[in-house]
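So that we are looking at the same thing, I have put the structure below in structure tokens.
One protein chain is absent from this view; the other protein chains keep their places.
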């Protein structure tokens, strides 16, 4: 999988980010741990020099894990020294906070990459020991209605946000409905049983071509066994629980499901208008379940944060007046603003203090290895 | 070029469209000219059965051109018969108008496909005879200012429009500026001279990767000769005229140019807000120049229609409340609403009565073989 | 099909060969018809300058067929002028004969390329009109026995031969058997019915991988219809005739068939040892059947020339002491002596005076679009 990286690489890369973005510019006489690491562990910053090609990351048997841990310790010590007497308004403070948010993003990627690597192993090893419990409860589609109108979208302090969440601006929305719960595996099975993967009229053209080429007939990580569908999780292979939210679908599958259901996906603005009203709570990384869980079934919009990232019907375009971060950090988000689709709300692998209502995640519409799911919307 | 088709195929395909979409459903006892043609000349309608793969269109030495012309005559006769006593409100009338608009789209594609095929031939043959005249006049960037606010966007009769221009709806715009003229070849050469194709910080990530892989160092159809840059046109190879609008650039190049200029591309809504104020006029297909021409240099927004399609900073997403055409025509536009970027305004190869302020053209951001150019915008 | 070329290209290429190899070096003041044609119509001679890429040959709508015919007339006239008073020992005489033999090779390729292009057209047009007659006669495998020993292999005048047939040299053969007739379609169907395309133990490793990737389940040009197997021929689609020799199989399929039959393919030396004893006769191009025909069933080695090229178990290596043609003609054969397999005996599309016992045809083991078939051999 060319999009995935080994855990050792993630550890070294986040370390390199602190070294390069925080330490090197300010710490007098800071000596890089190893000059070659800049080449090995730069992910995509053209402004920071040439890089080791992404698909070759898996070949790096050197430096060893011990050496990477020593690298981390070296940078941790320098960070401690720097932070010891750092004023809150110092530019390095903001860069440190960015480094921490960057590392949180990689914490989620470590889990999704491990999940994919373990699934690629015919032995299907489990990452977490023990049995995973899940309730089984059937839910009918249900909706909350919203009036639309002019809505304030985007981040406006206090606290950290990425550049792509700014500037805060007004968006005009028509009245809309939003589903109370994410689509469940059981509902998705109805779509499959009704020929969902065989009916081109439900699919976007690029999605249909990709589905045909890849031979998709179910979400990623679903395996048919004699006793029925099973799902590979970080706890190993388990029988499918129809009450749990569907996860590991591409945007194409999400859009096809919505077309089949006679509904649509929400725009990112509709989503944010609703999420602004809710506190951040739910099945996030700290719960350490690492697998979406079933809805409680309340008569309110539920699971807006956590469980699964929700594909929106919004291409990842810049906000009006958007300005990227300064200097080499301009590459952090801005250069990816084409060909990607926005996801919202965080997943069971997202750190709790990393997510917020204005947070814009984005992946190509073909991506399936993130914890990506579906929430429906409709016109009022 | 897998995106291009032979002229014979275009002729047969538009004929097939009339036969299948207009004639077959209503004309009692209509006999298809050749049952196999449905397979050969269906472009992308999954609902209308299997199709000959697009990249193989160039291999069809049979049916011969004579046979395709006979096919056309057959369908023309049947259309004449149908139209003879057709009421204006009959559904077939609307479908006929759609067929005509569809054919106009292919008229433009025929020209862009021929241009690409002739350019692929090392002999660089000309499509049109005779010399092409062009004035040379240097223009400085100049702007018109617009207040923004709530703007009505989309088509609302009378007259034909595609489904993707509906429904008409309100969009909230911030104040903005729009360039009076499209970017010229001379201005684009300044970008090139300033390292435009070598500075990754100006480029979107996907664009940079593509540029590197394809080895782009100039727009499509530019050739370096001893006497300087030349441009391949439908009139053959000519020395570059710096006053003419830049054309045959991808969205990636348009966005990189805008970043270099310290500006941005307009959204499709900003563009439409301005175009609504202007009558459809300019260098369109009927002028038969088939090459963009220089600006007159008026102190007003000029060349908004014709000359070059203008890349916008808007991904091709559905409008709120969008409903595709009915039945198999749902595939006409809706299924392409991902991974494409909107262009506006028509080009020197667009039929005059085909274009309007609400018209949304779309291509992948990588496409360069259309007459696609650049108009800058900025925040007020 | 990247290996095939349009007929217009073949005509222009053989013309270019005469112009470049025969005329240009000797005819005082010879003016090339069009200087650009050297680029367009050079096939693979690195020594003769850069070339138009092979897979793009199909895109050349210019020069038109009329222009290519005028080109041919121009070169024919110059050739006539040259030959008028040419001494038999003049080097140009030998080069003219090479040009004629070269053109004969392309005559066969024109037919195999047209066959492939027509087969790629879903309308399956016929190249030759009229019905093709064929007898149906079942043959049992039967063998002729040969003593081996030291055999003289290769060409030794008089008359023309390619460089790859030289020098004539001795080869030591063990006693062997050779099948009296080529393998028939009926026999090949037995192989298919016995799981021939599903049993990896019968296949060479590269062949199995290719077969899996391409999804081969039958020879090229076989189509399953409700009424049973049909075969596409230059006469159009016909029901399979089990008595006709199997044709359009790759070396991999030939070798798998031989393994299944418990036999092997002959080496090119065994084949030549037998063919030396026979006059050139059989179903060759002049018969104008353009399709292999059934054996007569004599008690002798039959159909050694014509009908189908016979795959041998000999890689295309140089003969001991091999010297390529001089100058730029060194590229004619020598540079292909790796990764190819030898075929012997000519086919129904081979000119009669082009073939001989020492003639070495060669194609990659994957090639199927030539008239390539199977004759078995065994140890005595």
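Chains: A, B and C, in written order; residue numbering restarts at 1 for each.
As a convention for this text, a residue touches a chain if its C-beta (ideal position, glycine included) is under 8 Å from a C-beta of that chain, and two chains touch if they have at least 3 such contacts.
Worth saying up front: this structure is predicted, and the values here are computed from it rather than measured.
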Which displayed chains the unshown chain touches: A, C
From A:58, A:141, A:167 or A:364, residue that would touch the chain that is not displayed: A:58
Contacting the left-out chain in the complete assembly, out of A:25, A:49, A:91 or A:125: A:125
Given C:94, C:142 or C:204, the one touching the chain that is not displayed: C:204
Chain not shown, touching residues in subunit C: 44, 46-47, 150, 169-174, 200-201, 203-208, 251-252, 255, 267, 313-318, 320-321, 330-331, 335-339, 341, 365, 379
Hidden partner chain, residues of subunit A it touches: 36, 39-40, 52, 56, 58-63, 117-118, 120-123, 125
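Simple rule for what comes next: only the chains that are shown with their structure count from here on.
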Interchain centroid distance [CA atoms averaged], subunit B/subunit C, Å: 47
For subunit A paired with subunit C, centre-to-centre distance based on mean C-alpha positions, whole Å: 57
Subunit B: positions in contact with at least two other chains: none
